[in-house]
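Before I ask anything, let me first share the structure, which is written out below as structure tokens.
Here the complex is missing one protein chain, while the rest keep their positions.
Naming follows writing order (A, B and C), and every chain is counted from residue 1.
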Amino acid sequence: MINTITRGFASDNNSGVHPDILDAISRANIGHTIAYGDDQYTQAAMEAFEATFGGNIEVFFVYNGTAANVLGLTSATRSFNSIICAETAHINVDECAAPEKFCGSKLLSIPTEDGKLRPPDIEKHLHGFGFEHHAQPKVISITQPTELGTLYTTAEIITIVDLARKYDLVVHMDGARIANATVALNTDLKTCTRDLGIDVLSFGGTKNGMMFGEAIVFFNRNLSSNFKYIRKQGMQLNSKMRYISAQFEAYLSNGLWRNNAQHANKMATLLKRGIDAIPAVQITQKVETNGIFAIIPGDCIQDLQNEFFFYVWNEAMSEVRWMTSFDTQAEDIEAFVQLLKDKIA
Amino acid sequence: MINTITRGFASDNNSGVHPDILDAISRANIGHTIAYGDDQYTQAAMEAFEATFGGNIEVFFVYNGTAANVLGLTSATRSFNSIICAETAHINVDECAAPEKFCGSKLLSIPTEDGKLRPPDIEKHLHGFGFEHHAQPKVISITQPTELGTLYTTAEIITIVDLARKYDLVVHMDGARIANATVALNTDLKTCTRDLGIDVLSFGGTKNGMMFGEAIVFFNRNLSSNFKYIRKQGMQLNSKMRYISAQFEAYLSNGLWRNNAQHANKMATLLKRGIDAIPAVQITQKVETNGIFAIIPGDCIQDLQNEFFFYVWNEAMSEVRWMTSFDTQAEDIEAFVQLLKDKIA
Amino acid sequence: MINTITRGFASDNNSGVHPDILDAISRANIGHTIAYGDDQYTQAAMEAFEATFGGNIEVFFVYNGTAANVLGLTSATRSFNSIICAETAHINVDECAAPEKFCGSKLLSIPTEDGKLRPPDIEKHLHGFGFEHHAQPKVISITQPTELGTLYTTAEIITIVDLARKYDLVVHMDGARIANATVALNTDLKTCTRDLGIDVLSFGGTKNGMMFGEAIVFFNRNLSSNFKYIRKQGMQLNSKMRYISAQFEAYLSNGLWRNNAQHANKMATLLKRGIDAIPAVQITQKVETNGIFAIIPGDCIQDLQNEFFFYVWNEAMSEVRWMTSFDTQAEDIEAFVQLLKDKIA
Partner (left out) sequence: MINTITRGFASDNNSGVHPDILDAISRANIGHTIAYGDDQYTQAAMEAFEATFGGNIEVFFVYNGTAANVLGLTSATRSFNSIICAETAHINVDECAAPEKFCGSKLLSIPTEDGKLRPPDIEKHLHGFGFEHHAQPKVISITQPTELGTLYTTAEIITIVDLARKYDLVVHMDGARIANATVALNTDLKTCTRDLGIDVLSFGGTKNGMMFGEAIVFFNRNLSSNFKYIRKQGMQLNSKMRYISAQFEAYLSNGLWRNNAQHANKMATLLKRGIDAIPAVQITQKVETNGIFAIIPGDCIQDLQNEFFFYVWNEAMSEVRWMTSFDTQAEDIEAFVQLLKDKIA
């Protein structure tokens, strides 16, 4: 166990909860409300979602991102379907085969350089339709931003959605950090999700200042008709729902999602600027959101981690990952850059 | 949606969060910690569990009670096993077949008058061992207190555990309200669980003043060796774990669990006393913890619900359920008894 | 291992294969055919099914009765559904929780005296629709004849189907011995299945002279659109399909199903007549098809089994089951009745 208080660069889920979120939780802590979501806080949160994404949607809260992904995928599949994703996708490498276990479906994972799926790679898997020996492709799952911190452009997503439409596939977006993508694209949440044709979105907030809770946003309501049962059977129906709902209402209503994400991205830019002056650090992916991937001399990793914790991404390559967060401070960056200079130079 | 602020008698999960729990959450909200449980708050919570239940146990946190039950059962079974429970058990009627879906196992449910399993009823299912056509019995799951508010005596549990040992079965206890049972039995948490031979306990706090989070406590460590994978694949690994851990530490360490449960039970006793004076209300189950089941004139139910919300348990019989909670006030009881008198008399 | 050649009364699947079936298999053993069912034998079998049950149906072959039941139920359910059946149903007690594992659904089993479901008992489970905590009832599964050898009358099935229609439920019939029921009802296969409103039928032949293979017959084609994938993923797609198809074609086309079943039923009637003259043998269920359930003195069971093998059905009650088969001979019955008289009198 690493006893930390110091803000490090390990992950945006190592950070705490934004004070506005805690306040919202406290404000909801009054009297009784009906359990399981039939309450005024949840109603208000739903209105905030409609204000954000437009009407005629269905939104369900679950506890975490893995559940949002897995249950969202369940809503779109039968067990004989397959799901296409990048090899680096969270659903493929960080969910301990939960999609396989719960959906019963096959994941078709595609190696990529930068975490982004591209139509020609997807198309290689688009065969065997109607052939019963072959799991039937049904979902393309993309992560925005990717697990490598990179961004799909709007045009890139459109080509994927077009491909999906051609083959009658559903497009799922893992948006665990969708706020960071949205501000990076200088747009709003609806424009970069629903308006591009995404069918179902895992909408995360925990990595951007919330305490717990994730939303599954159905833009395609054909997928959501049975979702309340899928959620309950998926062990993801929260009894005291108001404490998720109050968070989301605060997160969406006053620009908190945007402010937090902008700040985290800005801190990554600041860190990148500092690193650019250190020749021995080689950045390996475009810095487009709040993560930096870099190759550094292996012998200084332990020393660095002792002061600011972070993870090694690829041991063989001596590649590390540095994540900034809503609570990263400019002085954290300065101190870390100075440390890098001291230890690496 | 019923817009409530008024404290009602619908469920102990309609209540809010105890201030001490909120305080503990706020105090944990400082700096960074490693995600997923490798942090000092979780360490402290584990120590509180060991102080409560003794050493040589394994404790895992999940989000809610359904998950605690389902994943605890998964740890003890293979899909070809069966699980014996009361017909009224939460796992049988309130989890939308999550045990069947996730464990793949058969539930053998036993009709009871009072929610309590008894050895002769269990034994009817203890056959077909080694016979491959028959799902192999592996777990007896009991709920303490039961969904009907009744209590197993210590002696009753011991006879069930003895039966389990004879047939090499695991005993699971659904302790969503174990605090209420413990104070009703005038004992401590270890004495009425581990010391009776329970193998795995779903230890709840949400119905007794916590916000979210449930613990699976393995007294039998043979069952827990793979549990971390089962939890992750079960979509129940919390990233910002400290916010569950801090709650449990506060809940266990300063007698909060006991105070809250004692209060809730006392309020039920008070309510019972008031009801006893109303001949038209017929109590149907022993009032041993914090729930009261009663048959009342059907035509006054709606009127009553308009002022204090509660659920009808059995429509055909006009039987209702009234739950008290840690935050129920004596004046709530008085007002409700008065209302009952006004509406029913 | 009991080394038997002697025809006993253990089960109709202890019998061999009717010569006409073996002949049909041999006749199909010529040259090459496309695997997995795209062959002329399968085409001919499908035509035989249409001649039997009428057009506009879908028929799929699987290997055995458990698969026919489980996959048929899968076609009609999602994992959050429940399936209503008699406590004695094969799906409930003889399939090692395969329905739970494969469908992920809950079985709601109903105790009965005679293996037959009745609407009032079914209706007790028809609640909680739309309530997400509750597995959603979706299928009523009846067995015709029942595992206790009894028969639903046409009128009884119609009341069940009417109930199903009212609640938008699917009716599945486990017809492992449907031939025996059909001849007992003195009707034809279509009249006692499709014409009564059955949606999906497990159509068995193995217990009536076939070697292996069972058909799932969809009268309700809304259920069959994805079935080819369900079958393949269910590990039930036979490569050399012609050897199942040729059996079914022979079974259906020349009255073999009827002749075999009539004979088996007649042998049961003969056995019953013999037993009626032995006061110490007490028949416990109506003898309506090819099974007899009877209480006999426990101390003679072993002696009887040594000469004609059969199973004890209920050890506590000293109740045994005697099944006749297509190959049971009148002299088998005579010899067995004589033995009963010798050993019991």
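In this text, a residue touches a chain if its C-beta (ideal position, glycine included) is under 8 Å from a C-beta of that chain, and two chains touch if they have at least 3 such contacts.
Since the model is a prediction, treat every value here as computed from it, not as a measurement.
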Hidden partner chain, touching residue among B:Ser15, B:Thr42, B:Asn64 or B:Ser79: B:Ser79
Contact partner of the left-out chain, one of A:Asp12, A:Glu58 or A:Glu132: A:Glu132
Touch with the omitted chain, as defined above, among C:Asn180, C:Asn238, C:Thr269 or C:Gln285: C:Asn238
Contact partner of the left-out chain, one of C:Thr66, C:Ser82, C:Gln136 or C:Thr150: C:Thr66
Missing-partner contacts on chain B, residue numbers: 36, 78-80, 104, 132-133, 135-136, 226, 228-233, 237
For chain A, the residues touching the chain missing from this view: 79-82, 93-97, 100-101, 104-107, 132-135
Chain not shown, touching residues in chain C: 1-8, 10-11, 13-17, 22, 25-26, 28-35, 38-40, 43, 63-67, 70-71, 95-98, 101-102, 206-207, 211-212, 229, 232-240, 243, 309, 325, 327
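The rule is simple: only the chains that are shown with their structure count from here on.
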Mean-CA-position distance for chain B and chain A (Å): 33
Intercentroid distance (Cα basis), chain C paired with chain A, Å: 51
Contacts with 2+ other chains: residues of chain A: 229, 232-233, 237
